[in-house]
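In what follows, a structure is listed as structure tokens, so that the remarks can point back to it.
The other protein chains are all here in position, but one chain of the complex has been omitted.
Let's turn to subunit A:
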Amino acid sequence: MMRDARLLIKALRDPSSVETLDSGQWTELISIARAESLIGSLAHRVRDMTVPDRARAVLQDAIEAHDLARQQALWEADCARRALADCSGKIVLMKGTAYVAANLAAGVGRSIGDLDIMVPREDLPVVEAALLDAGWEWVKPDPYDDQYYREHMHELPPLIHRERDRMIDVHHTILPLTAGPRPDADAILNDAVRLENGLYVMAPADMVLHSIAHLFADGDLAGGLRNLWDINLLLGHFSAENKNFWAELHRRAQIHGLCAELARALRLSNRLYGTPLDESRPDETIVSDSFYVRRLLARDGYGRETRKFTRFAFYVRSHWLRMPPLMLARHLWTKWRKGGKPSN
């Protein structure tokens, strides 16, 4: 039995490697890929390989499920576009919806849950009112959570559409206001690229840096393999398309205060997925990368989460990243008194 997620990494990195798997290994690969939300990406990746019949059927299911997810994500984005037609500021699609809307390889077979958009901070009241008017409702009508989001987060409290049951997260920047780095939200909005339908996506470097910020400067690396796979595909695509991309990427990272996160992402993406890197950069090995790899691969052949201690360490780190210690203590205290799990 596989003790970590290497089987999945290998299949994504070198699709022809799956041709030698026996049925037991296929079962493990499928469980790991489903648990890491990478089954759709895997399915597309091994499309032309020789695969046993039942595994082929499972992969075909995943392709069809993700085709529908893609269609629904685009539909949801269009619903938001129509609801916000009277808002003058840019509406920037983020994450999975942006990848499919911009027809990027990172969107192929990707699972997409909520709709994430970014708008200018000063537009938030108008956007909020327009969405409420068009049928979205608050998910967590809790005064503490509400106030917490508004004062300290990079997004409004989540809204859900009462008929379509789909969530929307409205961001005004890409990291919580309490995090260390303070990305330049105005620069992101200024350089956003217009799509045919009038919605926007971030410019290439910003799109990559948002994914990197989300993975390494916010959160506990849950779903990290999927996130890093996005980063790998985005880097591959943009660097092949534009030879000045690497320089632009480093320049933007400086503007957003994300140089360390970018360096970490490049090293890990190269180490796990073999992403071709900027040749001007020296090869480095950083000891702490091993802890990240250990965490990212913490999944066994039954699809179980493993390495509880490493997982917990990254969970604690995620709170540390988000808030200064005193604020963290106050937040956890309030949450604890309310009897809820400290999930934010």
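The definition used in the following text is that a residue touches a chain if its C-beta (ideal position, glycine included) is under 8 Å from a C-beta of that chain, and two chains touch if they have at least 3 such contacts; residues count from 1.
Operating definition for what follows: contacts and distances are computed from a predicted model.
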>> According to UniProt, what is the chain that's been left out of this complex called? Choose from "Phosphate transport system permease protein", "HprK-related kinase A", "ABC transporter ATP-binding protein" or "Quinol oxidase subunit 3".
In response: "HprK-related kinase A"
>> With the missing chain put back, one of A:Thr178, A:Asn270, A:Thr306 or A:Thr334 would touch it. Which one?
In response: A:Thr306
>> Touch as defined at the start, partner being the missing chain; which of A:Asp61, A:Asp186 or A:Asp278 qualifies?
In response: A:Asp61
> Mind pulling the subunit A residues that touch the left-out chain?
Replying inline: 1, 23-24, 26-27, 30-31, 34-35, 52-55, 57-58, 61, 64-65, 68, 71, 300, 302-304, 306
